[in-house]
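The complex appears here minus one protein chain, its other protein chains still in place.
Moving on to chain A:
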Amino acid sequence: MLPVSIADMASARGSSRRVPDNESSIAYVQMDGLAVMKMIKHSHEESTGNMEVAQGALLGLVVENCLEITNCFPFPKHNDESMDEEEYQLAMMRRLRRVNVDHFHVGWYQSADVGNFLSLPLLESQYHYQTSIEESVVVIYDTQKSARGFLTVKAYRLTPQAIQMYKDNEFTPEALRNLKIGYESLFLEVPIVIKNSHLTNIMLSELADMIPEEEGTKFLDLGTASVLEGQLRCLMDRVDELNQEAIKFNRYQQQVIRQQQDKHRFLQKRSQENAARQAKDEPPLPEEDLNKLFRPIPVPQRLNPMIVSGQINTYSQHISQFCSQSLAKLYITQALQNAKEGKSAP
């Protein structure tokens, strides 16, 4: 499996090298093969062990508009109480510096299954990273997909709007609308380039030669049912969740409308009363604080629905990608089959 992914890596490098310049300070992320391998190793260890999310720190340097990630180390598991996390990180970096490794903390990585990485904690920690270290990125490694032969490593940065939103700490619909932020504009994907040293490349080519030819034909494996089923189930859960949110919002709307009506009625009554009093030469009733009578109903927070929509979005993308690939494979197999039959028939 690994050789395949490395080969993929190589191909990915070629395609995504030339990316259009973004306004952000970092145009692309260049990852060292070693860092990627370390990250992958850690993630798989975690996912096979107890299905937990693996997290770690990325070390590297900023070179002009490129963030070079040259090394990484995993975070300890949370359940270990005796160790102080920050201390551990600092000690780790200090030691790495001693062996002459880049010790500039430039971000963090996290493992994910298909598309479920988008979550509140992720947003929050990335916000903290990005506010303290301007250039930092979060790298998401998809264990499941990679295990099926598609290396999926993605680097994300929060958009300025998202940072602004977090800064305001306001997730009302108005605030979000003013920021023009949606699930699409929460994150900005930064292209990743994997760079290997020449020596590594040479070794890879040598290894590629050593792989027997038949081994490479696995790419026609369809494996549709189970993957698609799993993804569909996840998608359904998300849709349900989003539906709940929509219902919540709907209820809120109704409440607001009812309150508005009440308020209106109250005001009308008050004005009538005042008119009557004026006719009798009495002082008008004192103005009461309307907000006290009608407490504004708390607006439901929109952050969660946004995240859920983001998740749905990734799931859908994945599913459509998977389906198109599968369809292509099906056509290929059909063609191959036909060719084989044609060959054997005469």
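In the analysis below, a contact is a pair of C-beta atoms (placed from the backbone, for glycine too) under 8 Å apart; a residue touches a chain by one contact, two chains touch by 3 or more; residues count from 1.
Keep this in mind: contacts and distances are computed from a predicted model.
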Candidate names "Eukaryotic translation initiation factor 3 subunit C", "Guanine nucleotide-binding protein G(I)/G(S)/G(T) subunit beta-3b", "40S ribosomal protein S8" or "glutathione transferase"; UniProt protein name, chain not shown: "Eukaryotic translation initiation factor 3 subunit C"
Residue, one of A:Ile133, A:Ala175, A:Leu228 or A:Val299, that touches the chain absent here: A:Leu228
Option from A:Thr48, A:Asn65 or A:Asn250 whose C-beta touches the chain left out: A:Asn250
Chain A, residues in touch with the chain not shown (by the definition above): 224-225, 228-229, 232-233, 235-236, 239-240, 242-244, 246-247, 249-250, 253-254, 257
